[in-house]
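Yeah, one chain of the complex is gone here, protein chain that is, but the others are all in their spots.
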Amino acid sequence: MQFLSRYGRTDWFGPLLVTILAAIIVGSLSPSFLSAFNIQVLLLAVAINALVAYSQMIIIAIGEMNLSVGAIGGLAAISFAGMMQVWHMPILPAALLGILIGLLGGIINGVIISLTGISAFVITLASLSIYKGINLGITEAQPFYGIPNLVKHLGNAPFLGPLPWLIIPTAIVGFGLWLMLTRLPIGRCILAVGGNRHAAELSGISIRLTVIVAHALSGAIAALAGILLCARLQIGQPTIGDDWLILSFAAPVIGGAVLTGGHVSVGATTLGVVIVAIITEALVLFNIDPFLVQVVLGVLILWAVGINRLREFRLKPLRRA
Amino acid sequence: MHPPSLQIMDISMPSDGPAAASLDASDTTLTPSPRVRRVRFYLTNEFGLVLLIIIFGAAFTFAVPRFLSHFNLFILGRTAAENIVIGFAMMVVVVTGGLDLSVGAIGVCAAMGGGWLMQVAGLPWPLAVIGGLLLGAALGFVNGWAVVRSGLHSFIITLASMSIFFGVMIFITRAQAFRSIPLSFASFAHIRYFGFISPLLLLAVVIMLALVYLYRLTALGREMLAAGARASAAELSGVRVKRVIILCHMLAGLLAGVAGLMLVARNDAAIPSMAGQLGQDWLLPAFLGPVLGGTLLSGGFVSPLGTLLGSFLLTLLTNGLLLLQIGQFWVEAVLGLLLLVAVLLDQARRSFIARRRMI
Amino acid sequence: MAEFLFEALGISKSFPGVMALQDVSLQMREASIHALLGENGAGKSTLIKIITGIHRPDAGELRLAGTPIELTSPRDAMAKRIGVVHQERNLIPRFSVGENIYLEQLAGRPLKPLRYPELYRQSRKWLDLLDLDVDPATPVSRLSVAKMQLVEIAKALALDSRVLLLDEPTASLTPHETVTLFKVLKRLRDDGVSMLFVSHKLEEVGELCDQVTVLRDGRNAAHSQPLQGLGRQDLVQLMIGRKEQIADWPARNFAAATPALALKGVSTILGHRDIDLTVKRGEILGLYGLVGAGRTELAKCIIGQFAVTEGSVEIQGKAVKIASVADAIHRHGIGYVSEDRKAEGLILMHSVLANAGITVWRNLGHHGLPLTDGRIRSRIEPFVRRLEVRTPSLAQLVGNLSGGNQQKISVAKWLAAGVKVLIVDEPSVGIDIKTKAYLHELLRELSDTGTAVLVITSDMPEMITLADRIAVMNDYRIEGTITNTRDYEEMSSRIMSLIHRVEAA
Partner (left out) sequence: YADPSTKIALVPGGPHPYFASWAQAGADAKKDFNLGAADYKVPEQWQLADQNNLLESLVTQGYNGFLLFPGDPVGSVSTVQELTDSGAPVIALAGCLKDPSTASFCFGTDVYRSAYLGTQHLIAGMAGTKKRILHVTGFLVDPNTQLRINAVNQAAKEGGATVAETIADIDAPGPAEEKINAYLAAHANDIDGIISTAWVPSVVSANALRRIGTKRIKMVAIDHDKAVLQGVKDGYLLGTMLQNPYGQGYIGSYAIDKLRNGCKVNASAPWTKNALTARFIDSGTVFAGPEQVDNYLQSMQAITKTIFASFAKTYLICSK
């Protein structure tokens, strides 16, 4: 009971419970779920989707939305692939430039939002169109195929047991974000701005700078996600990022993020991604009528979030006591 | 930062009220001068949008000779009408500080329901339309009920319900369309009044007027705004917040149904793909109209006229750009740029007025 | 060395439709406490916001130690060691007490890792100074209003300012906490800090301050005068232009009246036990208790927000079950003026009209007529006028009103509602003395028309002015009920003995 009331209140506890429960259920029904190869596949999906979720999470933290995460990711991905194919650029500089493009995209978002005071929703929607348009303009909807073999290898191979290489950048970013949001003043400023913008301003926090930093980070992380996905797909697809939006919000929200800002959790968001990945996988493993997949997906999401909620209902009386 | 609140008529104080004597000093300050009122009007979103529509309309007329052709105006109005109603469907939930990702899914379900009633059940189309709308409202009720009962954010509830509604629809229909749509119904999308006005646009305007009536002249509408602005305060003032939120979602479902049925008329068929995978194609127009129109995503403030103008502006930009014949794949980038220019212009207008201290 | 540490000279400031300040001056000496007085909406908070860089003045000059300064943001003011406690709470709810206290410092060094144990240890110092017994690691959102206020003060103290501005810091404090705060402020004064103190409680001003500036309608009515020699009535005269009228109402007898609201052996889910309480028609019952006694909670149980677990609630003699707040209001005619106007009392982003009218919409809408602004206005206007709400128009956003005027709206909407039982929780927090008198009159008139009023207040004089009877609550129980004789000494000692009897036992 002590344990429950101590950890039960943290954001990650519920999602963790759901994750374990889901893994047990899926694993017992389909033993191959826990095979090394399958875990690797799961981790690959998590590695990329977690970055997508982080890049939105940091914007949710300041109480805004970034609709352009997918467009930035896609632009970075095709830039990365394009620079390697067309200009024969070495991998590392290409990747860095790709991230830089994302960073720049984010900074542009942030600067316009904080200078004009127009809602982030509108600005990032416009920039979504712009970034996506540049992507299409460059590629004319044709993929880049010239991905070096090393990148293809890194995008899919494990380095230790079932752990894929791709998990490394994600883990670093995740840890960095956690450190930033819990230990570094800049992270705390981001949360303060999301928690009560007015109060933060009165406390001498520069709203402009904080907003720009958050958007810059978001852009860079989205770009990293795009580059990793490009490595994983072994193609610079112009459609990369088109379907990120919903997931980018869903994972943080499943992880208890407050959409009005001020409260996000890196751990719980990661678990949110894991939950979605397990559910997606379960749908494939169980040979469900393809026409029913969406229904089951919806029900499972509700189930996952519902369990997360139950814990709160149970804990309320405890808190009073 | 805040948009102007409800456009409330200014009070004019009777000079012989019981407390007037002691109020003399503040009396003068209680009524804003006509100039302040005029400036306040110039500062509104709606005024800005009208300006932008005029500017861009003029630019397109100048740049594209056929922009003002009857055919193009008709197309423009009809497409705008769809976007406007989709925007309304989202707007009425955004009022509560929530959102409804499932508008598209509900719209398609209502359309398919209506199509089924027309083709398979063979009902006369007015009944089938009512049936489709009721289905939309019912699905909206499910959303609202789930949001209120679970206490979860509507984002997560409608994310799941989007999947469920759409999935059930696809499962039942096997993605097959209903295309025996009575001509008398479908013709609504094809008739042209005076050669260029679509009845659908008129319908959108009527819906806007109804929404204005709701939010300004009924207790329910005012309660929706109050509940959206601050639920705890509204609750303590006697608003049944939960019931009101359910009603908002039902209204969203109903309006999504209207938009869905408009598309049925437009396509002469009820087709599952009309709003894309899971109905997601509607999401951007659904949000963009209200947000451009000044509706706050955090809830509590709404502008039906703004939504109408915002959606119209969006449609206008898209239409004009397509006519401008920009390099194939660059249209989207230019659309984004134009949108950015539009909102920046609007912002500049506001700070210009504010800087000139016209207030 | 200049004569004055800080000066504001010839300050003017206008908002859309409002001239908030006109040629206002103020000069603060080192090592002194300067009172800033004025009615609600006189411009006190606006002046403070100008001094701290939140608003830019339209005209005028700020000087620090004789040199003119330019402030463009709160950070500028902080850098000049000007600290402030604002009238409104400005804390990050999910952050801990300690982090809130040090938020200003954090902003300055974005990449230096935080060391929480260290930070908590340092913040302890400021909490101890204010006698505030909370763990610095507690999230602020779990504190009571009073404790938040003290955290806010600690936050300002932690800045180690030379000039400290305090905008109604005592409005939500108990007398005990106020005494502690004053000790701290006096010590700061002795250390050379120059302070500006805003309050509507004139006793406090007399006890604490050296100089006084009075604002009336955005102008100086008095400018940096020594307080010495100015009596309470002099200050009132400066503030409102006339003397204070002290209500002297005859005692009323309710022996024959029928009960409007009666609680019989009520226990609640929030922990109340055996509550017996009766408010008769036309009566004003005061509910007194120290903060934390459970009065607000009891009110919320009565209006159906939390469940009553045992006993019976009777309205007009009939036992009822109140399932929701809407039920309480629309079916049973019970209204509740919340003590927390920002969170529960008002919708800050809506207009005065929308806030004041919310309670009458249903009623007006019943007839099927369109619910026009005009119809709502005609219902609420008398009350808004009577309370002298200072607003450019009814279309003004409530959030733009001065704190006291906001409070007036949160009370006015219930006066307009026409309820049969009205529960009023701390109605006069932040209201100036003139309006407080009007409010008391209104409540009295309301009760004369047959409404039963339950007043919860921690302001003993207010209680004794208003109540016909006083019920004393302590630790979620009613300790006793006494009839008010309007003799301050006698009543306060009887109330205190009721409270302390329990504590002695």
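Chains here go by letter, A, B and C, matching the order in which they are written, and residues are numbered from 1 within each.
Operating definition for what follows: a contact is a pair of C-beta atoms (placed from the backbone, for glycine too) under 8 Å apart; a residue touches a chain by one contact, two chains touch by 3 or more.
This is a predicted model, so every value here is computed, not measured.
Participant: The chain left out touches which of the shown chains?
Facilitator: So, spelled out: the chain left out of view touches A, B.
Participant: Given the contact definition stated above, which residue among A:Ala61, A:Ala126 or A:Leu229 touches the chain not shown here?
Facilitator: Of all options in A:Ala61, A:Ala126 or A:Leu229, contact with the hidden chain holds for A:Leu229.
Participant: Identify the residues of chain A touching the omitted chain, counting contacts across the whole complex.
Facilitator: 30, 32-33, 35, 37-38, 40-42, 44-45, 48-49, 133, 136, 140-143, 145, 156, 229, 232-235, 237-240, 242-244, 277, 280-281, 283-285, 287, 290-291, 293-294
Participant: May I ask you to list the residues on chain B that touch the chain which is not drawn?
Facilitator: 64, 66-67, 69, 71-72, 75, 79, 82, 170, 174-177, 179, 186, 189-190, 266-269, 271-274, 276-277, 281, 318-319, 322-323, 325, 328-329, 331-332, 335
In this text, only the chains that are shown with their structure count from here on.
Participant: Based on which chains touch which, is the overall arrangement a line, ring, star, complete graph, or other?
Facilitator: Contact map by chain: complete.
Participant: Using Cα averages as centroids, what's the distance between chain A and chain B in whole Å?
Facilitator: So the centroids are 30 Å from each other.
Participant: What's the distance between the Cα centroids of chain A and chain C, rounded to whole Å?
Facilitator: 44
Participant: Spell out, as numbers or ranges, the residues of chain C touching 2 or more other chains.
Facilitator: There are none in chain C.
Participant: Quick check on chain B: which residues sit in contact with 2+ other chains?
Facilitator: Nothing qualifies.
Participant: Could you please specify the touching residues of chain C with respect to chain B in the complex?
Facilitator: Interface residues on the chain C side: 16-19, 217, 303, 305, 324-326, 328-330, 336, 338, 343-351, 353-354, 357-359, 361-362, 364-365, 370-374, 377, 381-382, 385-386, 388, 390-395, 397, 399, 413.
Participant: Given the complex with chain A, which residues does chain C contribute to the contact?
Facilitator: 54, 73-75, 78, 86, 89-95, 99, 103-104, 106-114, 155
Participant: What part of chain A is in contact with chain B in the complex they form?
Facilitator: By the definition above, chain A touches chain B via 65, 112, 116-119, 121-123, 125-134, 136-137, 139-141, 246, 249-250, 253-254, 259-260, 289, 291-299, 301-302, 305-306, 309.
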